[in-house]
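Shown here: the complex without one of its protein chains, the others still in place.
== chain A ==
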Amino acid sequence: MQRFWNDPVSWGHAGIYLLGAIAILAVVIVFVTYAIYFERKVIGWMQYRKGPNRTGPLGLLQTVADVAKLLIKEDTIPAKADKALFILAPALAFVPSFLVLAIIPYGLNLQFADLNVGFLYYVALSGITTIAIILGGWSSNNKYALLGGMRSAAQMISYEVPLVLSVVGIAMMTESLNLREIVIHQEGYFWHWNFLPQIIGFAVFVVAAISELNRTPFDLPEAESELVAGYHVEYSGFRFAFFMLTEYIYVYAIACLATILFLGGWNPPAPQLDFIPGLLWFALKFAFIVFFLFWIRATLPRLRVDQLMGMAWKVLLPLAILNIFLTALGIEWWGKGG
């Protein structure tokens, strides 16, 4: 781990860290803007519609207009809400979502913090967002919001278990939780990437990750047909925008993680192709995962709330544990080649 706190405290160092943070914030905001546009377009095409096409050329400014609308909207706080927590919740949801981006390696030398427990860091911090979602639901003083918050807590805690266990196989093969070393371990042809030797783990990871993101088919916390809008039903304007921003930053983070853990990060599919920069390969794989998430959303119906918990504990958890045993056997019999 980089000992950045050993640097002398000066405005210069503070400025460098601040610039890094602002740069990644800019990248993320551009991503979120166009991810929302892309999502609406893709789902539109899949449903035989055109999607947004009025604001700006090809509708490219649609999200910008939406955000501008949210910014100038009246900011309402319900009279009986717990005011302090109502205001705190969106910020508390956003901060961890942004912090998890610090450990993502985009290239061999393109990373903010090289942490030796990279994956645990992601899971630990994303749990704080769950607290914020419950707080938002509870402090709104609204039955639907509270139910949404409760569902979210149950869902996030249940699906965290298979999510972590599905990555244990990779940690066993790499002998590290460091995201950089996990990518370095996957060098070579595309069948060296973890998604083939860890196919069960990959499947469990994808399902658990979609659930952690609260996206369809697992978007029960905000199931609009039963709960109006779930935990953020009382939020409007900028605070609502913060919850949405958080959700899309987690899409970004989980797509990066899936790329790093299972799709070989910045490694090209064959060593002959390494004249194309690694960042481009990373972006391609990342874009594929993001597209996959939208595709799933347009395709699958929402699960029932009782099926959801059964799925986590009766299907995903045994599969994840089976994967750990199979990985251990594989390492015992054939060594770590996969």
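In this text, contacts are C-beta pairs under 8 Å (C-beta built on N, C-alpha and C of every residue); 3 or more make two chains touch, one makes a residue touch a chain; residues count from 1.
In this section, contacts and distances are computed from a predicted model.
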Chain not present in the shown complex, as UniProt names it (candidates "(2Fe-2S)-binding protein", "NADH-quinone oxidoreductase subunit J", "Branched-chain amino acid ABC transporter permease" or "Succinate dehydrogenase hydrophobic membrane anchor subunit"): "NADH-quinone oxidoreductase subunit J"
Selected residue (touches chain absent from view) among A:43, A:123 or A:229: A:123
Sole residue of A:75, A:175 or A:274 that reaches the chain not shown, by the stated touch rule: A:175
Residue among A:85, A:184 or A:244 that touches the chain left out of view: A:85
Residues of chain A in contact with the chain not shown: 1, 4-9, 13, 82, 85, 115-117, 120-121, 123-125, 127-128, 130-131, 134-135, 138-139, 141, 146, 150, 153, 156-157, 160, 175-178
